[in-house]
Every structure is written in structure tokens, then in C-alpha cells.
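In this view, the complex is presented without one of its protein chains, the others remaining in place.
Up next is chain A:
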């Protein structure tokens, strides 16, 4: 806590400080005088009494320099907010306590003491703002007093001032290097911004770089005649201080903002390969002034980090998009989201407040929390359902997944102790190597056409799955398995037993994939993934490897980076996913059909529209359902979604509610804009990588709860109808819909491979 106390006489509270402001008394650099520009307020001071001061560093004590620097660097943001409040409640603010770390000795109140000076704002007539430009390397302020006195010009050495550098950096990182008038940000901007909070500032109509401070009518008419007036009535000026500020920044900021939105809208309608398109888009959509700005040499100067203004611009546009989406996300995750979705779904007709409250999100489970679920023997001390509900409503931190997914996927059951799990692991290890040996030791099997085809399929696919993830990329240098850690050394021992081990001696030192020999895999991780998939091909003989599985295994391998654990989590995962891959596609067809029924039941209006567009086959969901939205969400979101689905918290087919939520979230746009089969299809395909997971999960949950309530209501009405003999009124709920309430996973195994039918 920062201490607060009342100001003593001779003390002021610093409101604003800019460091490294210089006076240039002579043309020689070595005569420059370095100091702080500040605004400060003494006890019982009105806004007009606020002191505008320049304090030379060499006239301040070490402690005071420290305070000045602190206020400069850390307090701007905070202060601006605080100032607004104190501006409104002036009377209170003046008397109230001040932060101790803002209090310094009052700068000497004379026009000029040595090189330092200090005057009340009411004595300032005008300030000329000279931005940095090709003529002036340093931006500067020229202050004229009401006496017609010209104070020494204040030069802002932006390249030395810590706060300015910091702000510039932040702005560059946000790709928003401009101030509100559309120019590049410089050190003087903050000063003017703060000044505007305290006093009426009017831009001169004659010379726009001149700001008139609290001017009267005559001043406004002919400010050039500035040698007049010596005093000003305190009363009228304090009134002026509370008047609204007339000064308006030019509107380019707003213009930029509008442009942002135009770009955003268009970006959002694009396909996945946005990078190049964004560049074109910006060319098309950037407002003229922005383009002109981008061609300015100063702007290009920012771009040390960037290849060119064009790329800068593209990054800007992308940043805009992310920023906007981020704020959208934030907004949506506020309480409003519940209200909004509920209102839209009409769920308050169906759901109690308690049910709706249950859907609120929690923080992901971190390692500490996860550990707290277990007692000394490594047994759960809360119920598995409690944990599942926590995971469902907030997910896991990445470092928890390694352990938690073993439970979620059923590799370990929830009621085991740490010791039992150790034993289990050993048996998993043995079982894995047994399965692996089945193909490793069987040269005859490995020479069958079927087996070689399968191997080729696996190799083709792992070479093109998630290659943007670091561990799946090829290293620039030759693999260094000989110098790796113990764990990896084990792996490489294991590998020697594999007939698929590449001949390391003959391995060329290059980064390229061998186009003609996919089997020669140089990345050890890809190598492991292939071993696991080949072993799975043996473990589940009827199913074997099917395209799509490489997408399912890669997040698991990413977590474990270990053959045994990846194999078993994958095998368990495949138990529930097997129905997606069966040869006759019946599992997928059934899910699409269930989704179709669910859509009719829950979103009849959208269903009717899709019917008109010949889109009720919902074909665009094929990929989403097949690999559980793996291709639709960003890498990190995939983990979160999958662990949510693993919980079977509400339904073993919750992924169909996620699909329903995707439709529900886009219902309006589909109905209003899309008329044709291919339009709907393209729109839905292009949602890939553009959806935000959290709001979608909330929507899915609410849709489920609504669904459940609807079924309950129907059942209740039915039983009333039956008991009163009105059998005509009984509504039949489709079996597949009712099954959605079931938490038991649906297992559909592949049948034996018919003679002569290939794999894949």
C-alpha cells in the first residue's frame, strides 16, 4: 500500500512529470540543461494554480529526482484516471490526502530561478507545440506567459526519456504508433493530454500549432497580439476550468478506427490463408491519410523490426483483427454473455437461475490445485465427478494435462493409488512392446502389400500433420540422439530393435525431406509417432490406420513425447473415436443424422432455412465431427476442447452440442445472408480458425441444458397425458435424441476386414 498524507506547506503533489526535457541555452550541445517538466498542485490550489515547472536535475536532491522519475515512468496511466475523478470533485480533491511518493518540495515560484522556472497555469498565455519533424529532431514546447514573456524553449529528448521510450515500445507492439491526431507519438503528447484535463485549451485558428490556455474572447479573436493582459480574475478562471474543453483533436483517430473496422469485417469473411490477403486488403481499405502516413520516412523508421511499411501495415491489420476479437471475447465473457445467450436461446423459460449459474467458467486447474485432489497415497480425496465438472468448466493448465489426461482417457482409473498406477504403467509398457514386436519381428508380415500400404499411408500423413508445431519440424542440424538425455537414449535403444530405424551412418546432413523415401524419417518425434501408429495398426487389426488418426494422435504425442503413454492414451481415445472411422461410414452417418435431428429439435428456424439451401445434410460438419474440431481451432484450444469432451460431464456426445452451438452462433448470419448450398458450405468451412472456444463452450452447455429441460417437459406432459388417457397427445422423443442424455460412451467396433479389401 502506498502511504497517503496531507500536504505540508511548501510541498506539492506531482501530477505529471516528463523526464529528459532540455533547455538549449546555446547552440552547443554541451550547454544543454537537463531537467523535468512537471505539473504539480499545492494544498488548496485550484486548477488555475497548478504549477507548470521546469526543474533542472542539478537543482534537485537525489531523493527528489527519484520521485520525479518514478512519477514519470509509472504513474501516467493511473494518474490520468485519478485526475478525472479529482477534476470532477475539485473541492474534495484539494483537501484530501496525497500519495506520499508523489510529494516533493514546491518548485520555487518565480518565473525563472537559475534555469528552473515555475508558473501557475493561469499565467500561461499560449503554448506552441512543435512536433519532431525533419527540421526539428527534438519536439519542443514554446511557452508564452500572459506578460508576453517567452520562457526558455523546452526540448523533449524522446530517445533518452524512459517513459517516452516505454510508451513508444508499447505502441509499436500494439502496432499503433500514432497519437490521437494521427501523427507519430512523441514525448509532448502526454503533457498536452494531461493539460487538457485541467484547463480550457483552445487551438488557435490562426496558427494551429499554438494552443491558447484558458483564453478570453479577445484572445480568441486575435491571439497574435499577445502582448496584453497582465492579470486575470480568479473567479472567472476557476469557472473556466470546469467548462468543457473546446479543444478538439483532428478526427484522424476516428478515421483510423473506422478503417480498422472495415478491414476487420473483410478479414473475417476470408478464407484461412489470410496472410497475403491481408496485405491486399489493407491496400484496398486503408484510408488515404493512413497510406500517406505509411510512406513518411519517420514511419518507416519505426520499422527496424519490420521488413517494410507494407509488412508493417499487414501486421497492423492482423493486429487490429486480433485486438477486436480479443475485446469481443472479453465482452462476451462478461456476465452479459449469459444474459445474451439466454435471451437468445430463450433458456430462461426452460432453465432455473441456478442451472444457468452453474455454467459459469472457472480458472483452469493448475498443478497445485490438481495435486490437492490427491491424498498421501495418491488416491483422490474428492469425487471423480467433481474433478470432471471442474475440468468441464475451465479446463486444465498445460502442465497438468500429462497426468490428468491419463485419467480422463481411462488409462488409469480414477480410484487407483499412486502405487497401483506405477504397477499399471509397468504392465502398459510390457503390453506396448509386445504389440510392437508383433510387426517388428515378423518380416513376412512386413512384406505383405497390405502392411506396406498401411506404412506408406502413415508415413505420408505424419509428414503433413501439424508440421508447424516445433517438435514435428525438421531440425536444421543433424539429429543428435547420441548426446540426448537418458530418456531419449532409451528410446534410441528401443529403436534399434525396429527394422524401420533409419541408417544413421548414411544419413545426409541436410534439412530436406527425402521425397522418395518417406521411411527415412530424421525427426525423432515423427519417428516415434510412426512407431506408435504402426503398433496401433497391429493392436486394432480390424481398423488399422485410417486418415484422420494422425490428427488425433499429434496432440497426445505433444503432451507425452513418449511412445508408451502416447500409444495407450491414443488407443483409449480411439475406443470412442472408432465409430468415426469404420469402413462403411455408418458411425459418421449416424452422428450426422443425430445432429440433424437435434438441429430440428432445437433450432427449427435455422433448419428450415438450411432446407431451402439444400444444406440439411450438414455436410460441412463431417470434418469437425471426424477429428473433433481439430482443424477448426487453434492448437491450444484443441486441448481445451478435447479435455472438456473427455469428461462426458453431461453427455458422451457433447461434441454434437458443440456443433449445434456453432450453428446457433451463426444462425442469424446464415439466415440473413446465405441462400445457396455452396455459400453455406463455404461459409461454414471458412469458420475454421476463426471461432472462439470459450463462448462456444458456454453456448454448448446452455444448449444442452435447454435440450434436457425440453425433454423433461415433454416427458412430464406425456405422463400426464397417459394417466388421463389422452394417448393422442403423447409426443414421441426420438431414440437418438434421448441417447444424447447418456454419459456412457458409444462404442462401435470395426468389423473384420473382408478378403481383398485394402486398408486406409
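Rule of thumb we're sticking to: a contact is a pair of C-beta atoms (placed from the backbone, for glycine too) under 8 Å apart; a residue touches a chain by one contact, two chains touch by 3 or more; residues count from 1.
Simple rule for what comes next: contacts and distances are computed from a predicted model.
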- Complex minus one chain; that chain's UniProt name from "phosphatidylinositol N-acetylglucosaminyltransferase", "DNA-directed RNA polymerases I and III subunit RPAC2", "TITAN-like protein" or "Vacuolar protein sorting-associated protein 21" is "Vacuolar protein sorting-associated protein 21"
- Who touches the missing chain here, A:168, A:537 or A:550? A:550
- Residue among A:413, A:448 or A:675 that touches the chain left out of view: A:675
- Residue positions on chain A contacting the omitted chain are 261, 265-266, 268-271, 273, 276-277, 325, 328-329, 332, 344, 457, 460-461, 463-467, 513, 515-516, 546-548, 550-551, 581, 583-585, 617, 619, 622-623, 626-627, 631, 665-669, 672-673, 675-676, 678-679, 681-683, 685-686, 691-692, 695-696, 758-760
